[in-house]
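Heads up, one of the protein chains got dropped from this complex, but the rest are sitting where they should.
Let's turn to chain A:
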Amino acid sequence: MAEAAAAAPALQLEGVTCTFPSPDGRGRSYTAVQGASFTVADGEFVSIVGPTGSGKSTMLNVAAGLLKPSEGRALSFGQPVTGINPKAGYMFQAEALMPWKSALDNVAAGLEFRGVSKAEARERAMPWLSRVGLEGFGDRFPHQLSGGMRKRVALAQTLIVDPKIILMDEPFSALDVQTRQMMENELLDLWAADRKSVVFITHDLEEAIAMSDRVLVLSAGPGSRLIGEYRIDLDRPRDVAEIRMTPQFLALHQEIWAQLRDEVLKGYAQTKLR
């Protein structure tokens, strides 16, 4: 942490609170996140786990600059985030590819937006398609690809513009277990190659532990707070499937789950009330 303090952290949230007007318009507002503060060091892989409805995506949107917090602020590499955070890449949970662009053009889009000519952007997108294992699929449209392939395109699309921090909002939650573990390993490989900072949001504790340097636990909403922080000092490189069998992993899982379980139960009760 000492060296992280010297250089500005990749992401720093200071007392972020997000309040939304209630959807039924009766004037009662809904607080998604309450006073969240945490930092992500340069090159660090941090996961945030929490029960459904705990405002995980809300925090990520604040970090991305897509959402202005009601209170507090976000800093990225020392710069306050106002508007879209130019240093951040965002991988969404839902389908975010442009359906009218081919896989190649989707990957090339970020470069085109940065003023690179279409021909050059395509040329530079080619190697990225191969890096995510989609060589020869460049002319397919999103609907012609499987869910896992679409996620790979989205990953290449996010990484090609070389973001300094990658925000991932349950990117693999829609995939089946096998595809998901493959994607998780691929993500770790890509991450190991040039150590960008990653904020990875998930409701799956195993996924969080298997991939991260640090796991943050959010309480159940509304008004979620950060209630726990765990350092994951498992050796790298890791294989997400194998690491789940190691005793250290199980010990960490037990420790964090003891805290998370109560929140999950609270969150579940909340959804039943609503």
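Quick note on the criterion: contacts are C-beta pairs under 8 Å (C-beta built on N, C-alpha and C of every residue); 3 or more make two chains touch, one makes a residue touch a chain; residues count from 1.
Please note the rule applied: contacts and distances are computed from a predicted model.
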item	value
Omitted chain (choose from "Sulfite dehydrogenase", "3-oxoacyl-ACP synthase", "Lipoprotein" or "ABC transporter permease") - UniProt protein name	"ABC transporter permease"
Options A:Ala8, A:Leu66 or A:Leu190, residue touching the unrepresented chain	A:Leu66
Touching residue (missing chain; options A:Gly110, A:Gly138, A:Gly221 or A:Gly267)	A:Gly110
Residue, one of A:Lys101, A:Arg124, A:Lys164 or A:His253, that touches the chain absent here	A:Lys101
Positions on chain A where the hidden chain makes contact	64, 66, 84, 86, 88-90, 92, 94-102, 109-110, 112-114, 140-144, 157-158, 161
